[in-house]
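Shown here: the complex without one of its protein chains, the others still in place.
Which chain is which? They are A, B and C, in the order written, and residues in each are numbered from 1.
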Amino acid sequence: LNEPLNVAEVIERAAATVEPNVWCYFEGGAGDEVTLRSNVAAFRRWLLRPRMLVDVAEVSTATTVLGTPVSMPLGIAPFALQRLLDPEAERAISRASSAAGALMTVPTLTSYTHGELNAAAQGPRWLQLYVQRDRQLTLDHLAEVREAGYGAVVLTVDLPYVGRRERDLRLGFAVPADLRLHYGTLVDVAPDLTWRDLEWVRDATELPLVLKGILTHEDATLAVDHGADAVWVSNHGGRQLDGVAASLDALPEVVEAVGGRCEVYVDGGFRRGTDVLKALALGARAAFAARAVAAGLAVGGEAGVAHVLELFRGEIELGLALLGCTSPDQVSRSHVEPTVPYDPPA
Amino acid sequence: LNEPLNVAEVIERAAATVEPNVWCYFEGGAGDEVTLRSNVAAFRRWLLRPRMLVDVAEVSTATTVLGTPVSMPLGIAPFALQRLLDPEAERAISRASSAAGALMTVPTLTSYTHGELNAAAQGPRWLQLYVQRDRQLTLDHLAEVREAGYGAVVLTVDLPYVGRRERDLRLGFAVPADLRLHYGTLVDVAPDLTWRDLEWVRDATELPLVLKGILTHEDATLAVDHGADAVWVSNHGGRQLDGVAASLDALPEVVEAVGGRCEVYVDGGFRRGTDVLKALALGARAAFAARAVAAGLAVGGEAGVAHVLELFRGEIELGLALLGCTSPDQVSRSHVEPTVPYDPPA
Amino acid sequence: LNEPLNVAEVIERAAATVEPNVWCYFEGGAGDEVTLRSNVAAFRRWLLRPRMLVDVAEVSTATTVLGTPVSMPLGIAPFALQRLLDPEAERAISRASSAAGALMTVPTLTSYTHGELNAAAQGPRWLQLYVQRDRQLTLDHLAEVREAGYGAVVLTVDLPYVGRRERDLRLGFAVPADLRLHYGTLVDVAPDLTWRDLEWVRDATELPLVLKGILTHEDATLAVDHGADAVWVSNHGGRQLDGVAASLDALPEVVEAVGGRCEVYVDGGFRRGTDVLKALALGARAAFAARAVAAGLAVGGEAGVAHVLELFRGEIELGLALLGCTSPDQVSRSHVEPTVPYDPPA
Partner (left out) sequence: LNEPLNVAEVIERAAATVEPNVWCYFEGGAGDEVTLRSNVAAFRRWLLRPRMLVDVAEVSTATTVLGTPVSMPLGIAPFALQRLLDPEAERAISRASSAAGALMTVPTLTSYTHGELNAAAQGPRWLQLYVQRDRQLTLDHLAEVREAGYGAVVLTVDLPYVGRRERDLRLGFAVPADLRLHYGTLVDVAPDLTWRDLEWVRDATELPLVLKGILTHEDATLAVDHGADAVWVSNHGGRQLDGVAASLDALPEVVEAVGGRCEVYVDGGFRRGTDVLKALALGARAAFAARAVAAGLAVGGEAGVAHVLELFRGEIELGLALLGCTSPDQVSRSHVEPTVPYDPPA
């Protein structure tokens, strides 16, 4: 009876286990954390519309992202400083996601080299990229990963400056001086990055380019026009500009602007298999989770991450069946509708 | 002063009386129980529009369902494992509902044989049916009930797999090994059931066929097209796919799709006579309650069920009068309007 | 510092002073008390639109109702059993309202005769009327009051049966056997009263006829068509059919249906001068309060009622000035707008 029954419980355990002045970094958001909370609440703004009397004896959660087969439409979003939660850090997550056949996005700021990660497990992996103020560092970064098994580069575009996260300031969070960091230092991001730099990034790598951090139809259109291979809707987990839309709320306008010209992903607030199904119904090809995975890592290392992934997979599978779908591809816009916007007091 | 004054109080007493790891089965829902709570809240999304200066000296709650006279437009929805709450189980409910002239839906999973139930009381009764993986078991079931006094078959279509009910998992709910079960075992439902199977069911029984578990206009249209004699709007009490619409919220689209071609019923969250009146105004021919009846059974056996039915009947009667109606037939769409969707903070 | 600063505080004191099993009768509503609470909340669904740079050096709250001058557009709604709160009962209220120049509606169920009330004070007074099952009693009633100084008959049409008020049942409220009642007994209302009876009532009195308890445009139109001199929007303080609209929410559709053909009044939830101004802006000629006055009576007898009336008058006066109006007549539909229907969580 003691195994967490759902992702929310895993997060509760992590919050109860990890030192508050460390967990704040993983859990907190910017400003008043309005966007942070809205990310989670947004899923309740959509209802599922289940269809009956469909043969669902066989259901598969498998799908593809940028052509790569994955076991389910839920991948792992990048997040930094994983070694604060578990000594195996990115290696633990890589092993767990590889075993589950799930996609992992490896952050720029790792504790292990890309070679070490590639040696640890060979499941589907993408590389998250910050373009640094010193562009040569970014070129070196892209050169280093060339043989490390990555299937795409996920360029984070919503962090010209780091958001003001008051939990961290309040609790005095600081990166320990002796924390193992692959690049030996924190990144120093380029605040002058513009759409024109995309050409430069594309020249520096042969991998497909995913733009992460898009929240508006204007930028979604620009992304497609500049040749992005995919658009990733994200508000950086509510950690950058507080007061922006929940990711799920921004998803429809991005999907409409993209108009099928490339794949669309989304992260932010995913806790349930039904959350993932709602994202698919609104046009996402896949969803990504970071806090849920960080919590799994914190409470159980590789096994904890595996448990979180299996919770998602199981819920997606059952949800597909009860929705009357046998695969993620069958989930369509008609499977959701806006919630009646009123919850009267008791 | 100690008699429960309303159905909510009966449920409170049941929750305080029955062992938590048993009551969870009857009270709980799937996932985060969003749909479970929404079922109850949905009634507050509609206001009643009462008409004055109508002669309501004589008011009758009587109506018919599929042509059968019943004493009121509130029947008993099927629910399993009733003997966990009272040794007389389905027999107690059958006696109470027969005495009240209310319709009872007998679940597939009973503790008494259909002959025993028919011997106990002869009020209006329908049979709830799960189609089993082994179709022969279902044929046997339908053959067995032929002389047992049922007026219709209510085919439940929203359970290809059992929903994940975390309360049960958390509290370790399990069906006791020695629980008397008429069929000796739990049902093993067919996940490959499709619309085509309806023909097969119709061939196996002469009873009218009600489809229970419809939530969309698409499926309501399919049901009518496939010859259903009635459509029953239900989300299985919030116990299957969490995040679907409250039953009452799904009712209007089903009623519109059916367009008067067959009767429409609804269950989920009914606690008040005025809840039933709202369902009638939105186009339901009758409403059904399960948890309310389970609670009555738990706190007082047959007498407890009788009390719950009388609470509903009395409230429906008074509500009709104050609405300016002398019978359920007079309740029309003009007797409800959407609630102003804003409840400002104090 | 101990004088109540507003009507809500007067009500709090009454609730803290009067025996719970007595105060329940005055404060409670029917069923789940959804309508009771909504009556108060409804005022927050409308915002005031104040105009600046208007000369408001002189402001008057005076107005007329059915041609009778009153000191303000807030009168006293009828409520029964006042002697449970104060021995002077209707006499205390009559003296206080007469002194304030405010309109009082005397209930059918008084502790003093109409002659005694007329002797007590001669301010503007209307008579509330229940038509009894035994019509002769009603004819006698109307004959008795002929010389008692009433300016209109307010026929209550929303009580063919008494609503189910569970607070009273829970706390065991009962009318004391020795309570002085002018007619010696409780009323036995006619549930067969119809629009045709209005002719009969009009024949029995020369006073103007106000219909109290209208909530729909259909009934408002019927009222005008049947020659009502005024329509009084009311849900009987949330004490009859729970789940109907708040009075203020029903007001606009009634005002529109009436189309200026007679005066419209409203009661239910009035606590503030600004509540009255909102009702005026939405088309009411006057508002009425019962619980506020009952609370004043309970905490201070005649002086308590006077204090409540003065709180209302003062707030209406200041509100008019800050709204840019010098009299109730100047308050128009452009002085209100619907509240932005969203109050986001902190």
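Keep this in mind: contacts are C-beta pairs under 8 Å (C-beta built on N, C-alpha and C of every residue); 3 or more make two chains touch, one makes a residue touch a chain.
Please read these numbers as outputs of a predicted model, since none were measured by experiment.
Asks: Which residue, A:107, A:123, A:163 or A:300, contacts the hidden chain when the whole complex is considered?
Replies: Of these options, the touching residue for the absent chain is A:163.
Asks: Based on the whole complex, identify which of C:99, C:175 or C:318 touches the chain you can't see.
Replies: Residue touching the chain left out of view: C:318.
Asks: Looking at A:27, A:242 or A:337, which makes contact with the chain not pictured?
Replies: A:242
Asks: Quickly run down the residues of subunit A that touch the omitted chain.
Replies: Touch with the absent chain occurs at residues 31-32, 34, 38, 41-42, 44-45, 157-158, 160-161, 163-164, 166, 169-170, 172, 191-195, 197-198, 211, 213-216, 218-219, 222, 240-246, 249, 339, 341-343.
Asks: For the chain that got dropped from the picture, name the residues of subunit C it touches.
Replies: Answer for subunit C: residues 1, 5-6, 8, 43-44, 46-57, 272, 274, 278, 315, 318-319, 321-323, 334, 337, 340-346 touch the chain left out.
Everything below uses one rule, namely that only the chains that are shown with their structure count from here on.
Asks: Enter the angle, 0 to 180° in steps of 5, of the rotation superposing CA atoms of subunit A on those of subunit C.
Replies: In degrees, rounded to 5: 180.
Asks: Cα centroid separation between subunit A and subunit B, in whole Å?
Replies: Those two chain centres are 41 Å apart.
Asks: Where the CA atoms of subunit A average out and where those of subunit C average out, how many Å apart are those spots?
Replies: 59
Asks: Can you pull out the residues of subunit A that are in contact with at least two other chains?
Replies: If we look for residues of subunit A contacting two or more partner chains, we find 344-346.
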